[in-house]
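Every protein chain except one is present and positioned as in the full complex.
First chain written, first letter: the chains are A and B, and each begins at residue 1.
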Amino acid sequence: MNPDPSRDLSRMPAPLPEIADRGGPLQPLLSATGLRKEFRLGGGFFGPRAVVHAVDDFSLTVIKGETVGIVGESGCGKSTAARLLAGITPADDGEIIFDGETFWTPRSRISGERRRAIQMVFQDSASSLNPRMTLTETLAFGPRAHGVPTATARAYARDLLAAVGLPPARFAERYPIELSGGQRQRVNIARALAIRPRLLILDEPVSALDKSVEAQVLNLLVSLRDQLGLSYVFISHDLNVVRYISDRVVVMYLGQIVEEASAQDIFAAPRHPYTRALFASKPSIDPRQRVTAPPLVGDPPDPVNPPSGCRFRTRCPIVEAICANARPPLSAMPGAGGTHRAACWAALPGNEHSLSPRQKGALQ
Amino acid sequence: MHGTLGGPATIDAAVAPAVRHNRYATVVLLRFLRQPVPMTAAVILLVVMLAAIFAGFIAPADPFQTRVARRLAEIGTPGRWLGGDELGRDVLSRLIYGGRISLAMAILPVAVGLFVGGFLGVLAGYAGGRTNMAIMRAMDVFYAFPSILLAVAIAGALGPGLVNAILALSLVFIPPIARMAESVTTQVRSYEYVIAARLTGASTLRILREHVLSNVAGPILVFASSQVSVSIIAASGLSFLGLGVSPPNSDWGLMLSALRQSIYINPWVAALPGAMIFLCSVCFNLVSDGVRQAMEVRR
Partner (left out) sequence: MNVQMTIPEAGPRVATAPLLDIAGLRVAYRGLAGWTQVVRGVDLSLAPGRTLVLLGESGSGKSVTLRAIPGLLREEGARVEGHVRVGGQDVTTLPPAELLKLRGGRVGFIFQEPMTALDPVFRIGDQIAETIVQHRGVSWRAAMATARELFDLVQIPSAERRLKAYPNELSGGLRQRAMIAMAMSCEPELLLADEPTTALDATVQIQVLLLLREIQRERGTAMVFVTHDLGVAAEIADEVAVMYAGRIVERGGAEQVLLYPRHPYTRALTNCVVQGSYRDQRLGELSGAPPDVSRLPPGCSFAPRCPARAEDCLRHEPDFRSLAPGHDAACLHPSGPSADPSSRPGVPAGSPKGH
């Protein structure tokens, strides 16, 4: 099933103008710095409220045309991070710059026309599409909200359906309940593309799908990215999916980034013990290559009371005294050209950790 | 038990036969028509309502015409087929005319409650935060009193009369409907399709109109219709206590109050207005239940 040129969205006349590039190819498309989000739970008149540190000091740069994957386990804050980046949930602190322009700060937020630059695709579920709208109505909503006449928007909706592999003759007037999970997810993608964004944030877009459907949707995402020159932030708990789709991978643990590198580097030589454990935990599909010992013991701790210092230390196989005392900074790994960063005392040179590389002088 | 089929059943586009695309409302209507009990209740209500509307054509006698000879006539007396009341007026005609006021007093307050409460609830649910807090706490103050007591208190304060009674009842039905509307709206607002609509940069009004209202209207309407069965009892209660309509006009509550003294002489006739109140209340409840069930559209 190679991409059919008649379904190439970039060749279809779109009712909304393209968002012009401002900063040129070297200007990052998205640059988020120091995002922080806390959620307050329960509490009330009696007793203190519990505070969940959902995302802490989260910084992310997406280069134009790049796909950044974010992986982590439940409660690591990856979905919260996605919502902060998209501007759905306001962060408590931090800043988001889009193509050189302020997209969001605690005091100002972008509105109107430029708002459509970042769109989001959610995990497939019964509530991902409006059950009372036909697919055409769902897809025409965004363009209409930007002033496109209804007839034009509906015609474009049919083009979008074709572009995501749903023949409009059969699907245009269907309701979401008449779709399978994979079909629904295609509509979710089309909806996000309807107002011509430049960055898609995809939150677990294939996690709820059957394995035989997952590949279809991933292939669709790849061909749309190529056709439209999109950038993706791709969030998943599945390492294999992230590895397949991403140029760069960010690993999160308990609300913080613990490692960040190109997909190739991080899979070839993970530096953080959590990343290593995550990779080793994924069963291979070869029954001859079974995992013999669990890479980690226990569950991730409660994000209400994260451990002091390095948050991974309670489960870390190479934990030492320094790990409890100070939080390791996310820093460039020596000898990796500055693109591979990890937050682990054992990987950072010049500290008390016994595994810390002894090449402080050589680097300076 | 959990996960009956290990996941939602799905259709292969290539395999599935052509699907008929019915509007949601059509599907709900078809499903409602297939339920015997709610359908019967709906027919009964329709008959009662039509009779009330066309009372002038249907009522066999003048409801205000007293006949001393027919005082407390038995059921089946010629010219007084459902008996006569304490002044010898035709009970059947009075029931038909009284239904006008009783039904109006039951439905109008809920309609007002639906508009005002629905508006406040949707607003609170969609806005969230402080707006939500302010609106919902105000509603809670009213909600803390039993509805009938509250209606009596307000009607008592405003003074007797039909308009005042409707006003009092309206105030009673705003808080529960607002609360219901708030909770569905809060839920719908968290759905991904609403978040996606917000992400497009569409105006709040457009999102409310196209995405939120169509999804909250159904549950709110059903809830409101179930409140009619409460309202009809409350309305009759007010009239019974003399806080509603004033004689010689009459509704079922006032008729019940007047005939109450003759309960030992002619209990069957005295029970008739009560039976009508009961019947309508139950029927409104059944219809509302039926609609709710018809709306749970699953594959």
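The definition used in the following text is that contacts are C-beta pairs under 8 Å (C-beta built on N, C-alpha and C of every residue); 3 or more make two chains touch, one makes a residue touch a chain.
The structure presented is a predicted model; accordingly, all values stated were derived computationally and were not measured.
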Touch criterion as defined above, residue of A:Pro106, A:Pro167, A:Gly229 or A:Pro294 at the omitted chain: A:Pro294
Given A:Thr138, A:Gln183, A:Gln256 or A:Ser356, the residue that touches the chain left out of view is A:Gln183
Touch as defined at the start, partner being the missing chain; which of A:Asp8, A:Asp93, A:Glu173 or A:Asp247 qualifies? A:Asp247
Residues of chain A in contact with the chain that isn't shown? 1, 67, 73-74, 180-183, 210-216, 218-219, 222, 237-241, 243-247, 263, 277-300, 302
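Here, only the chains that are shown with their structure count from here on.
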I'd like to verify one number: the distance from the centre of chain A to the centre of chain B, where each centre is the average of its C-alpha atoms, in whole angstrom. 48
Quick check on the complex: what are the chain A residues that touch chain B? 86-88, 111-113, 115-116, 118-120, 122, 125, 127-134, 138, 141-142, 145-146, 166, 170, 173-175, 177-183, 188, 191-192, 194-195, 210
Show me the residue ranges of chain B that touch chain A in the complex, using the header's touch definition. 7-8, 10-13, 19, 21, 24, 191-193, 195-203, 206, 210-211, 214-215, 297, 299
